[in-house]
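I have placed the structure first, in the form of structure tokens, so that the comments after it can refer back to it.
A single protein chain has been omitted from the complex, and every remaining protein chain is retained in its original position.
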């Protein structure tokens, strides 16, 4: 029996309303802290081309750390397994911006989804492309089928002004020899990368190739081979939601990547990509209503990978 | 097209032969160190009742940490979500017997699959049952459909004599108030728990209910509800193979639990449970040939959960 | 010009009265928590035999960790520099009962004045003497010229019942091979060691050999050679007051050893030993009024070592 996705998304949208005021909007830059927490959007992009939406699915938001997923896909597509000599594949077991672990592990970040790892991935892209941030933007535009996607320059600037911890991380890795480009280049590019703005529909579409064994659903363009795509899915599950990955896998059971702007994109392999957005965060930095929405989604559709 | 599992298992058995001498047998107790590393067994238990085996699938081995999976299932079945107030659900990001993390986190173990967490689970069982180790043995006998399963008393005794780190962990948790029974009781029971001996066929059968949404395949007995079963699967994926869980998910992509005796049990939800055994371990404490065998299995069958 | 020690002690006794209610009496065992914080004693034992006292200088208290100093002196006198292969000489930079540091440093305690180090010293004594605790008691009786000194059996028993963290430390060191006697033997002996009861006069006299280049002032008996005595003084300064040693050196500037019972013994090399006692502790576990008293003493007498 076919699942009525529209009904399910509408129902979820209703259910999470009471939660919207309970999250805490990210406060470290004015552009994020000014966003009203009372917003919620959800969009599912099915591999057969159908799109279902509810709530503020067309509203743009700052995707932030979710870009780490696309940056990793681009670097992995170009460099293959070589990247794993510079970044690990294990959950961090520590807050996403910890310097201690990085120091104990000689400048090799735990995985590509913590900040340190994302800076290394950006560094890898910067060795490949004249402008890593532009190359990544074009890649995401292509994945999202949306040439109008762009950086938010005010967000990028604000992030840069408060990027002291990322500078600390980058310099520490530079000290260990695990950053090849100048620190300044990488931090600037990374701040622009994080500032990309998307809506739920665009985000679900952009990630859909990862639910489709590595090929873009609408035209079959191969981004990653099936095995590599499966492996990125595994990384999303074990490391995609900061140090709440274990809890997220337990509650939701889908590969996902979250961002501090309140977005989360998740995958039902072989079926669909789903994006949720709600700016209020829980204590682990993930969208409070977003996680709950995805938990309800897997319960209502029985679509966990487990 | 049906998968020819027999062909695949035979082929894997052939492929891993060259690896058997490369692992390192656990050396901390004589009973484990005396085992020849040149052994490999594999067994798949399909939910429809078919069993496929290759190599030393009938040879008994010490299942060790794999019992943590069954102990967790029993505790979870009896106590439900209450157990999560005493043990976490996050990967540890540290070696499986780390005291540092336990100290920083006030005696709450990261997850039920590190030693600290397993001691807490044993403590929970010890509050429920007159003899936790006996209760667990009977539970595993029932799951494995094998009433002859038993402790290996020599192994249990040896483990007890070298259990100083587990004693340290238990006393630290006792100091934090997270161990309710006497330390001695828990260590003794836990050492017996770890000494249970099984072969690959028994192990695959015993875990098959977790691939079957929580019900025993041959008679439908419900051990866990579907949601709880899914959740244990998620925990296995994120935390089941010590601090190599991320790498294991990346390479194999199946929920699994490993033991220092060289066994690993993994699940293809909705289809089968698979057990491998080869005593030679890699640097992370997982069976070297066993992990490779499971990686080949998911590649040859395209049966990853991702 | 001769210093009028009596005047100075009386004055200090007056000055600290207002502080007595501000400290917090140790609460982990009933015998310590029942002591009134409104007590303060001070005694100076000059190398020429004069004794000056003020306040509750004759009142007995549980010397606790101060016994670590005498145990170290006894072990050092008997074993010499061999002991440093099993315990370090560096400040710990962490709370006195930290397991993390011990784990990172492979079971070698930072110094003999943290609990881990004191357990190793007790283990060394236990290899030398039939009963390490009795040998140590006799040694302290001799140093204090007070044959009536004894263990407080109720205190020892209470300590033993709450010794989970010390058990954890001892088992961890056992696991690393740095404890040669059975854990139980060492913990029991160590709990008795800590339970010894003294007053300020006895304590100052017992430590006076360390201000006298290693010889007992009244009869010239050599306990340690001058160089060894100087070295224990250095250890007291850098490690004697838990993780407040830097602050204590900064404020007081004398080698000292404190205990959780509220006692502190300090040395003015070549002149005197001084003992203070007040049960209320500051946040670092040192006697609040006691530290202040010693700070006033070095200010009023200009008797810092610096």
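Note that the chains take the letters A, B and C in the order they are written out, and that residue 1 is the start of every chain.
Here is the rule we go by: a contact is a pair of C-beta atoms (placed from the backbone, for glycine too) under 8 Å apart; a residue touches a chain by one contact, two chains touch by 3 or more.
Quick caveat, the model's predicted, so the values are computed rather than measured.
The chain not shown here makes contact, within the complete complex, with A, C.
Within the complete assembly, C:91 is the residue of C:23, C:41 or C:91 that touches the hidden chain. Across the entire complex, the residue among C:10, C:79, C:188 or C:247 in touch with the chain not shown is C:247.
The residue touching the chain not shown here, chosen from A:183, A:226 or A:300, is A:183. In the full complex, the hidden chain is touched by chain C at residues 88-94, 101, 110-111, 226-227, 229-231, 233-235, 237-239, 243-247, 249-251, 253, 255, 269, 299, 302, 304-306. The missing chain lies against chain A, touching residues 98-100, 102-104, 164-165, 167-172, 174-175, 183.
In this text, only the chains that are shown with their structure count from here on.
Rounded to whole angstrom units, the spacing between the C-alpha centres of chain B and chain C is 48. Distance between chain A and chain C, defined via averaged C-alpha coordinates, is recorded as 56 Å. Taking each chain's centre as the mean of its C-alpha atoms, chain A lies 32 Å from chain B. Residues of chain C found to touch two or more other chains are absent.
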